[in-house]
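Written out below as structure tokens is the structure these notes cover.
Yeah, one chain of the complex is gone here, protein chain that is, but the others are all in their spots.
The block that comes next holds chain A.
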Amino acid sequence: MAADRRDVRPEFHPQGFAPVSPQRRGLLRAGLGLGAGSALLAGRGLRAEEVASPPAEAPYSLSLGPGVVDRVYGQPSRFEAGVIRRNVPWLTASPETSISFTPLQHQQGIITPSGVFFERYHAGRPTVDPSEHRLMIHGLVDRPLLLTMEDLRRFPSVSRIHFIECPANGGMEWRGAQLNSLQFTHGMIGCAEWTGVKLSTLLEETGLTRGAKWVLAEGADGAHMNRSIPLEKCLDDCLVVYGQNGEALRPEQGYPVRLLIPGWQGNVNVKWLRRLEIGNQPWFTREETSKYTELMPDGRARGFTWPLYAKSVITFPCPEMPAKGPGIYEIRGFAWSGLGKVAQVDVSLDGGVNWQRARLQEPVLPKALTRFTLEWRWDGRPALLQSRAVDETGFVQPTLAALRRVRGTNPIYNKNAIQTWQVKADGTVFNVQLA
């Protein structure tokens, strides 16, 4: 924060770029330097926009800003300080086994900035030294393998853009609308470009022996997070990734290495990955029995419901981003499907009576966030906004009522229902559910 202050009070040295001496710094701070315009204007009691808007020259237009390597690792502008991951403290017992939410209302494209990508921990965020980290592959293989990060990076590499979504995204809303926020109703998702090695490449290297059908993935965190994944999926499109959006994975996303299981529930994308065991049957771990299973109205539960079905949500307007009076707006949102590409998104302004086809914005990638937009001439009357995704398999995102008819209100997971935003005449937006 202290460094950020310099944005407001840039230091200027009239003789060029020579370092500013402490005494000189003091003079500048006191408002005697050439860059002291803001202080002078402020002294006349002017408001910020009168200082910066035409015809005025803003203080930063009359001075030099901090030079290169002032920040050796860049940060968003301090005016974006409210764009942060947030959590719902009442949701979980402790922040070490909890979730935070991506600020989707601020996301400008399909890539979630690494710094605000949602977090899900089961035993907090471990600090893993990559030089000590190992990935062990063993079980029904010809050659068990112990790999360093250096070894992993030598294998042929690929980069892919995919979303990761926690299947509990929206899970608090099965019984009724609870949270008046896009971030809290839909923010358990992020989309990034991931770089790593295909899991099939690693399994070719170890070879597989008779009976190999399942893979147990295990993390190096205190939860030793473990999930069983069918071999077929592992050989299809799974990656062992060490890169995220052009840099190393963030610790929050599993530094130095995690599994990427495209389109499947977040929990199987095991972070801080340290072990892959090949077996002939699933392990039925706690995370695939007690949790990440869905209780149906008849008291029976569904397990191994991995893919995330087609879903979409309007990100503008939304509770955090209200409309400001009648006029032309661009309705914006994201759609995604764990089964492939988004084929179509429709938007309703009247709670699902009539629908209009939204425009999909390129790139439209399989198992990735896809942007959609629709021009909206708002007459200022109350509206009920909805979006509905259809994916390339033809699956149509259901209404909440349709989902509840089949699954009741207790599944917690896999709630991919159409979201309704109520826009009131004053432009405020509320999270509502329709009959």
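Structural remarks
The rule is short, and it goes like this: a contact is a pair of C-beta atoms (placed from the backbone, for glycine too) under 8 Å apart; a residue touches a chain by one contact, two chains touch by 3 or more; residues count from 1.
The criterion applied here is as follows: contacts and distances are computed from a predicted model.
The UniProt record for the undisplayed chain lists the protein name "Cytochrome c", from the options "ABC transporter", "Sulfide:quinone oxidoreductase", "Iron(III) transport system substrate-binding protein" or "Cytochrome c". For the options A:S114, A:S157 or A:T293, the residue in contact with the chain missing from this view is A:T293. Between the chain not shown and the residues A:R302, A:K324 or A:R381, the one that touches is A:R302. Not every partner is drawn; the one left out touches chain A at residues 82, 84, 86-90, 92-94, 96-97, 105, 122-123, 136, 138, 142-148, 151, 154-155, 176-181, 183-184, 200, 203-213, 216, 218, 222-224, 226, 231-232, 235-236, 274-275, 277, 279, 281, 283-286, 289-290, 293, 295, 297-307, 309, 319-320, 344, 346, 350-357, 384, 388, 390, 395-399, 402-403, 406-407, 410, 422, 430-435.
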